[in-house]
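The complex is shown incomplete by one protein chain, all other protein chains being positioned as in the whole.
As written, the chains take the letters A and B, and residue 1 is the first residue of each chain.
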Amino acid sequence: MRRMSDSGRGSGRNRPLLGVVLVGALAMVTACASGSYETGNQDTGGAGGTLTVALPSDIISMDPAMHRSRVTQSVVRNVFDALVNQGPDLQPVPELATSWQQLDPTTWQFDLRRDVTFHNGEPFDAEAVKFSIERLLDPDQKSPRASMLSSISSVEVKDPHTVLIKTKTPSPILLAGLAVNEIVPPKYVQEVGAEEFAKKPVGTGPFSFVERVPNERIVLQANKDYWGGAPKVDKLVFRPVPEVSARIAALKSGEVHIAAEIPADLAPTLTGDVKAAPVTGTRIFFLAMNVTQAPFTSAEVRAGVNHAIDREALVKGLYQGYGRSLDQPACPEMLGYHDSFQGPSFDLAKAKQLLSAADGAAVRIDVEEKDKTLAEAVAGQLQQAGLKATVNVLETQAFTNSIGSGASQAYLSSWGVAEGDADVIFAQHFWSPSRSSAFYTGYRNDQVDKLVADARATTDQTQREALYRQAIETVMHDAPWAPLLNPHEIYGVSTRVLDWEPSPIGRYNVVKTSLAS
Amino acid sequence: MSTTRVSRRQSAAKPRTRIASAASALRRVHDFFGGSWSVLIALAWLVVVIVVGVLAPLVAPMDPNAQDLSNRLRPPLTDGHLLGTDVLGRDVLSRLIYGTRVSLVVGFTAVALSAVLGVAIGLVSGYLGGVVDTVFMRIVDAWLAFPFLLLAIAIVAMLGPGLDNIVLALVITGWVVYARLVRGETLSLREREFVLSARGLGVSRPMIMIQHVLPNVLAPVVVVATLELGVVIVTEASLSFLGLGAGTATPSWGGMLADGRAYITVAWWLATLPGLAIFLLVLAVNVLGDGLRDALDPRSQRRMLRLAEGFE
Partner (left out) sequence: MLSFVLRRIGQTLVVLVLVSMIVFALLHLAPGDPVDAIFAGENVTAEQKAEYRHQLGLDRSPLAQYASFAAKAARGDLGSSISQGVPVGSLIAQTLPATVELTLAALLVAIVIAVPVAIVSALRQGSGWDRGGSLVALFGISMPSFWLGIMLILLFAVTLNVFPSSGRLDIDTGLRPLTGLASVDALLQGNWVALRSALWHLALPAVTLGTAIAATLARVLRSGLLDVKGQDYVEALRARGLSARRVIRHMLRNAMPATVTVMGVRVGTLLGGAIVVETVFSWPGIGRLIVDSIQDRDYPVVQGAVLMLATIFALVNLTTDLIHGWLDPRVKQGRATT
């Protein structure tokens, strides 16, 4: 017994009892848990059924102003509407605004839909629009989305169904910004405050909010009075399932009906009651080269890199054909896409010749964990062409820091262009005035700078398209980037789901969707 | 006993002496471990793994980084790929072989450094006693209460992935075990005759610690170190699994497991085989550690090892 008490504790009999008491106390402590799971019996027992969607991650918040995540938006957009939405070609279509016109370069007038009410009965009108936008831009609100509408200088209520939005300078991407920021009910929000609003959100959307259990589910109920027609299903449930195999397992077992973000390699396993539903995506993958660091100071080397990469093999091999190779920093649906452009072809001999200018320099491609496989494949292709390329995996924050400060020699990443406008890519990556934002490739070309500035200053879309065509040609000639590919978004869907179109931007528009039995 | 063996050896014919001496060496190891064959097998496996790791370029059938996009996700026993290929068409067997290097290097380095640090602190703390001891042991208590994996995650997140940072994280979390063990034993040895007489002779304190106390605590330290080796290998794999691994230049078992996790429904071998490799190595290390513990004089060392047992 003496040996037992070496660590100076434990007097026999009381320990096990103590353990029980402590465990009980712990259980009591956790009894203050609120809403760990279903808070009640919400049995509607309707004929429409419950449509369940598996998300790749949990949402941030149900408050449309307090997040910056595509997954969150896909859920929030079912409870809230915005002034405009994005059509299949990603261009603006009416939603809460039935029509709009530009009165002068900095003034836009929106005509609002009539007879629309929020889920709590509050009427939708111009005041709601003014309130929602001003709330977003209010520094006290601390919304991470403020920068999306920062071009707006004022919002005026002309009459209950007309709104005037004035911008500081002509803003060609105003509509793109309005398409992703939803309208909230002013009286309700002011009454309950932001925190309570996020817990019990009220909007004008096709579904009303029932409950949210973090990391478990978000439950929405059909809004029978929806202005766009009542949804066919009774309930819409979102379940975050970050683990890919678990997501597929849930789909196959019937626990969920739609599963997001299925990797291309696993798409062939969706057979029987489920199938893969691919749709062209809006994510551009690229290899960025720091033009201020050797060997990428040499235009020859950069051109060589572009010729060394067999994009088709990557799409066929890594993505099972679920994707499109890119010869420019834009994808076909984007405004500004150059459809007659002749990009760099895969030419191993030419690449080897050009890359000899690198003199055997070692190249380190920084990448985040999630893009590691693509980076390794690209590095392998570059090695075959004679460039000593290796992959360096960085933790997410370290990666952001490295590429933003110009420390990276080269990096592989992707940029989502859900807005469908080339300005998104150019302003961030090829426009030198944005150098204060992030260093990225250090690329600088006065001609491109002027083209981009001009394109930002006008709202004439035809003119902008011409400007971007030129910009693309110049940028691809200088080649600070090797654009790679644009993968499809692959969803898994149960064969019971009828009338559902997969969305290229990760949305779930299920108003017309129904479940067969 | 030994004289009989020696004479037996000497009386053997010349060509046979090599084999006979090897056999008798084996026999001695076998007897040292209490006649247990499992320990011998474990030791043999460990030696095999080390040899494979050192001679990886010679043993591996292919370049572990050679990609073949047209031959991805092939199952084991495919032509030319005994254990199949991974998501980029790389040979799994070759990657497993090269992976031993990471596990062994990280394992041995982390254990060696932790042991040195922990033993030093434990010696000083136990010998000096008093305030120094109390402070050190409070720190140790706090350290132990802290979930070491969280600490390792935080350190790697802070410093970035890479072999040296992982070893650093492992050492920072691992030294405590040795410190506690050595401190306890030093405390009791401090009052023993040979120490007291050395002090009486005026031997300086550091000399006493190194010459008199240290040799007596080494045996249990070796046992604990062997067991800790298994823990360290698994921790490194866990960190890789959580995405904080060694980076991609060299394949690592933990990294292979993490990569293979997503493909478990279409390519079970990608996650299963690296895990099996980890399991077998750690098993061998643990069997060896247990064997070492049993081989030591059970009575005097048992008490110390009771403390050590809590830290497997």
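The rule is simple: a residue touches a chain if its C-beta (ideal position, glycine included) is under 8 Å from a C-beta of that chain, and two chains touch if they have at least 3 such contacts.
Model, not experiment: these values are computed from the prediction.
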Touching the left-out chain: which of A:Gln91, A:Thr162, A:Gln293 or A:Thr400?
-> A:Thr400
Contacting the left-out chain in the complete assembly, out of A:Ser345, A:Gln428, A:Gln447 or A:Gln463 = A:Gln428
Touching residue (missing chain; options B:Ala25, B:Ala142 or B:Ile210) | B:Ala142
Which residue, B:Trp45, B:Phe108 or B:Trp268, contacts the hidden chain when the whole complex is considered?
-> B:Trp268
Which residues does subunit B use to touch the chain missing from this display?
-> 138, 141-142, 144-150, 153-155, 157-158, 160, 230, 234, 237-238, 241-242, 257, 261, 264-265, 268, 271-272, 275-276, 278-279, 282-283, 285-287, 290, 306, 309-312
By the contact definition given up top, give the residues of subunit A that touch the hidden chain.
-> 1, 3-5, 7-16, 18-19, 22-23, 26-28, 30-41, 43, 50, 52, 60-61, 63, 66, 68, 139, 142, 144, 146-147, 150, 194-195, 198, 213-217, 219, 237, 239, 241-243, 245-246, 249-250, 253, 255, 395-398, 400-401, 413-416, 424, 427-428, 434, 436-438
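Everything that follows uses one rule, which is that only the chains that are shown with their structure count from here on.
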Just how far, in Å, is the C-alpha centre of subunit B from the one of subunit A?
-> 44
Subunit A residues touching subunit B - in the complex, by the definition given at the top | 3, 6-7, 244-245, 248-249, 263, 265-266, 268-269, 313-314, 316-318, 369, 372-373, 376-377, 380, 390-395, 397-398
Interface residues, subunit B side, partner subunit A - complex | 65-67, 69-70, 72-73, 87-88, 156-157, 160-161, 184, 243-245, 247-249, 259, 261-266, 303, 306-307
